[in-house]
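Excluded from the complex is one protein chain; the other protein chains are retained at their positions.
Read from first to last, the chains carry the letters A and B; within each, the first residue is number 1.
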Amino acid sequence: MIINHPLLGPRDAQEFTYLGDATLINRPYWLSENALRDFHDYLHLRDNPAGEHRELWFHEQGDRSWLVVTRNTVTHKISSVELACDVARANGRSTGREEAQVA
Amino acid sequence: MTQMNRLTGGLIDQSKPLNFSFDGTSYKGFAGDTLASALLANGVRLMGRSFKYHRPRGVVTAGSEEPNALVELRSGGRQEPNTRATVAELYDGFEANSQNRWPSLKHDMLAINDRFSNFLTAGFYYKTFMWPKAFWEKIYEPIIRNAAGLGSLTGEGDPDLYDKGFLHCDVLIIGAGPAGLMAALTAGRAGAQVVLADEDFRMGGRLNAETHHLGDMPGAEWAATAVAELASMDNVRLMTRSTVFGAYDHGVYGVLERVADHIATPAAGKPRQILWRVYSKRAILCAGSTERSIAFENNDRPGVMMAGAVRAYANRWAATPDQNIAIFTNNDDGHRTAADLIAKGVNVPAVIDIRPDAPKVVGAELLAGAQVIGSKGRLGLTEVTLRLASGEMRSISCGALAVSGGWNPNVHLTCHQRGRPKWNDALAAFVPGDDLPMGMTVAGAALGDLSTHGALAGGAKAAVAALGDLGMTAGIPILPKADDTPVKLTPFWHVAGKGRAWLDLQNDVTVKDVKLAHQENFVSVEHLKRYTTLGMATDQGKTSNMGALAVMAEMTGKSIPETGTTIFRPPYTPVSMGAMAGRAVGKEFHPTRLTPSHKWAAEQGAEFVEVGNWLRAQWFPRTGEDHWRQSVDREVTQTRNSVGICDVTTLGKIDVQGADAAEFLNKIYANAFAKLPVGKVRYGLMLREDGIAADDGTAARLAEDHFVVTTTTANAVTVYRNMEFARQCLWPDLDVQLISTTEAWAQYAVAGPNARKLLQKVVDAEFDLSNEAFPFMACGEITVCGGTRARLFRISFSGELAYEIAVPTRYGDGLIRALMAAGKEFDVTPYGTEALGVMRIEKGHAAGNELNGTTTALNLGLGRMVSTKKDCIGNVLSKRDGMNTEDALRLVGVRPVDAKDPVPAGSHLMAVTGPVDAGHDQGYVTSAAYSPTLGTAIGLAFVKGGAARMGERLRLANPLEGSEVLVEIVSAHFVDPEGEKLRG
Partner (left out) sequence: MGYSGLRLIKEALTGHKGWGPQWRDASPQDAYDYVIIGGGGHGLATAYYLAKEFGGARIAVLEKGWIGGGNVGRNTTIIRSNYLLDGNEPFYEFSLKLWENLEQDLNYNAMVSQRGILNLVHSDAQRDAARRRGNAMILNGSDAELLGVDGVRKMYPFLNFDNARFPIKGGLLHRRGGTVRHDAVAWGYARGADRRGVDIIQNCEVTGFRIEEGRVLGVDTSRGYIKARKVGVSVAGSSGRVMAQAGMRLPIESHVLQAFVSEGLKPIIPGVITYGAGHFYCSQSDKGGLVFGGDIDGYNSYAQRGNLPVVEDVISGGMSLIPGLGRARLLRGWGGIMDMSMDGSPFIDKTHIDGLYFNGGWCYGGFKATPAAGYCFAHLLKTDRPHDTAKAYRLDRFMTGNMIDEKGMGAQPNLH
């Protein structure tokens, strides 16, 4: 497979290490009311779609960026590649200090 | 021997004779021959035996799909089983042997199986051999195994080298027949980066096997001209002997180039084969087509061949299987073989065409509407029996029968990403479907364009389209005038009859077997294949699937496409394991990482041990020490009594910098780091998000915004990866940067009562190492040896007064020598991983055996380190009930009651009396060592509720090795439990 790195261009997937579903970015708040259930679901339950899947890849043999790759799990076709930090920010993640304020 | 069946002409060089041998008999062939063509020329038709019935087998094809003529090529470590005689190029001194026969090819004892073929039908083994129960493994199965298999490996290591390579191109063209050549010319002339790969050693495909003309040139000559033009283009790479064997994701193709299989041995230092990974923007599949047979009774005799193959042998290799060759066909292409043979002077006694309206034949008798219903000849065909259109029987004597049932497009690579081919009625064959691998198009015979003109036009068109996709323009070139005859064929798969008619020649699957499969409800293609083993042979069904599918369709009353399609998986043709492995074998299997003191340690005669990819000194034997324990005990004792030095560079080191570095580490570690003062080190425990202990190490604060984190050797990579995950994905706005510096710093542990004295001789004088100025858990940036930059950490894994000192890696060798020289007066000893392990067990420190991915901080006795006041990775899920039970495993020490007893790591703990079984398991020993300090073996163990069980006696059960040892539960801190030494 080839992953079109947003900063470096097309790279063989062999340079990357795979983690899993990009929802792993959305780590729950540790003091929320249902923290245990939230963390359980966050870490363990998966949509596991047969189709488009947003997933985390780490450019371990490269620039060490974490990427969010949108890839079809049936055809392996990749439709977009983003820097995970951009996705994280778009999902509202920042320094962690904001979590306490929201809660 | 004379080459009795050698014809004139051909593309071989009859001026260059080559000697070769087959089954010990010497023959002569010519440059350009394959083993198959040379054997045929020498009058040899019998080349192998079938898999199940051990029936005599001769060559049937002229290409890589050959199912029959498989031989063992070369000998010793280079012996190569199952080599297709059809693609094995002759060289002088070539040696091959037949296989799957004993004692000889002509007299094979296992041919007895054929007598019992009635019993050995498809799936017979599922119905028998069940009684008596023990007989299956003891008697039946060994017999089956010995009879099965084809060729053999010698078991010797392969002495040849294999390389890997990577290519990038605009267009990969797969196959250099008329379509591929024309596609390459079109793309090449337009300036595209082109790779043209062909499995043959001579490009041209069927053009080399036919007598057609392209324009005013014979096909082979046109092909040679085209190849010459392509060779002159810098932007075109021509790869002969190169099989594109697999279509992988995103335009990546696997290509096997056989660099040296056509010579006796590779040139010194050169590879035998190269595995190329080709990254293509577009690919054009021009893989041609494969001829299929018509099944009839005893159609498996040596001499029964594909018509196109017979033609190829005659035209390209000037060889013929016999001087009398009959033709059996259902289409016009079979007639070409008759014409070409007649032109070459071979007698064609009859053209047997199943079609009543078959076209006329010149120079041979046409038997229109006739069918071949049987054959004779034990080791080679002597006669075929026919049923004429009139119903009359007739026999024709001939030494070969050229059979044509039509051509199947080579759709294989179109299926590699699970695309399904679709049915084409006119060809009565499957053609590529709509769901092709990304970037692939198909042209020529592979697409079902079976005429030469169609191939040329299709190749050119495909190239123009591919380049168009890439924003390049190419014009359709002027095509030479070429044959443009449409396919005329009446689908016909097998001749009705009671005898055995073969579909899969190698695996001995007959029409009857397919009928039996149907009778037993194995009607889907997948069931049929699995039940009968059809298509599982080395040709992967290229020569057999269609026929069987047709028979099954007949049985079920459905059409062929309704009955099913078979899709193909990589590799297109089998690929040698050596090429897949490349150079990553033997000592080069994984890279070897050497520590900065490696050269010095080797000079000391150290024993080395693999630790992940690192090679570390395990111990340093001294003269007179002939058992490793002597060396290790001495290293421990000397360190504990004076001072020892150990290279600990392999520990992971991560530089953490930024205004939020402390806040970041607070999230990464279970224990608090925010308030760690500058100049101090703290032990840290990292959890996984699931609350299990992930790794431990230290973090040293060199400045407000600068920490150095260490990890265990084993987890250096994952800890860094997880920290980057936290930094980029969880808290992207923290001001923190990470870099792995594991290999940037050489680091040594200097441990023992004299450690400070030793270091003071190396550390530059302005740095005060006194206990007051530089106490336990202090750290700082210093200089050594007169100004060399260094870092010093007062941390201890051994439990002694100890330091770790780091210098830039390039000074690592110098520093170990300086330290050893400085330590001479203290009788310093270097120590290896064994002594390191002994001392950490004596001290009760957890390491890899304890941090085994299933243990919690609680299990490790570190439960209180998990802060409840802050968030950290793993905090929440570490609180799950099942991980916090009363009787949870706790890390303890175990010490044998009888000091002479061993403590085997991996023993399970049981009560002193009572049953020894899983239901009574109390825990297990994780690590064990002989402690020279205590004079007894000791161990670390996880014991249920262990913290409260000090002093209790338990049994170490080791039924695996038949031992039981009585032990006492003790504190894991065997040596200096109060830590006085390390603070001194």
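Keep this in mind: contacts are C-beta pairs under 8 Å (C-beta built on N, C-alpha and C of every residue); 3 or more make two chains touch, one makes a residue touch a chain.
The model shown is predicted, which means the values in this text are computed figures rather than measured ones.
Participant: Would you mind spotting which of B:11, B:263 or B:883 touches the chain that isn't drawn?
Facilitator: Answer from the full complex: B:883 touches the omitted chain.
Participant: So which of B:48, B:151, B:219 or B:932 would be touching the chain we can't see?
Facilitator: Here the residue in touch with the unshown chain is B:151.
Participant: With respect to the chain omitted from the figure, which of B:16, B:569, B:622 or B:953 is a touching residue?
Facilitator: The one listed residue touching the chain not shown is B:569.
Participant: Taking the full complex into account, what residues of chain B touch the chain not shown?
Facilitator: Its contact residues with the unshown chain are 51, 77-82, 100, 118-119, 121, 124-131, 133, 136-137, 141, 144-146, 148-158, 160, 162, 164, 246, 248-249, 252, 254, 275, 277, 416-418, 516, 519-522, 524, 526-527, 530-531, 533, 536, 538, 540, 569-571, 574-578, 580-582, 584-590, 592, 609-611, 688-692, 694, 848-849, 852-854, 877, 880-884, 904-908, 916-918, 921, 924-928, 957-961.
Participant: Which parts of chain A are in contact with the chain that was left out?
Facilitator: For chain A, the residues touching the absent chain are 1, 12-14, 18-21, 36-37, 40-41, 43-50, 53, 55, 71, 73-76.
As a working rule, only the chains that are shown with their structure count from here on.
Participant: Using mean CA coordinates as chain centres, what's the chain A-chain B distance in Å?
Facilitator: Here the centre of chain B sits 30 Å away from the centre of chain A.
Participant: Where on chain A is chain B touching in the complex?
Facilitator: 1-2, 12, 17, 19, 24-25, 27-28, 30-31, 35-36, 39-40, 43, 56, 58, 60, 64-66, 75-78, 83-85, 87-89, 93-96
Participant: Okay, in this complex, where on chain B does chain A touch?
Facilitator: So the residues of chain B touching chain A come out as 248-252, 279, 417, 438, 660, 663, 667, 689-690, 717, 721, 724-725, 728-734, 871, 875-877, 879-880.
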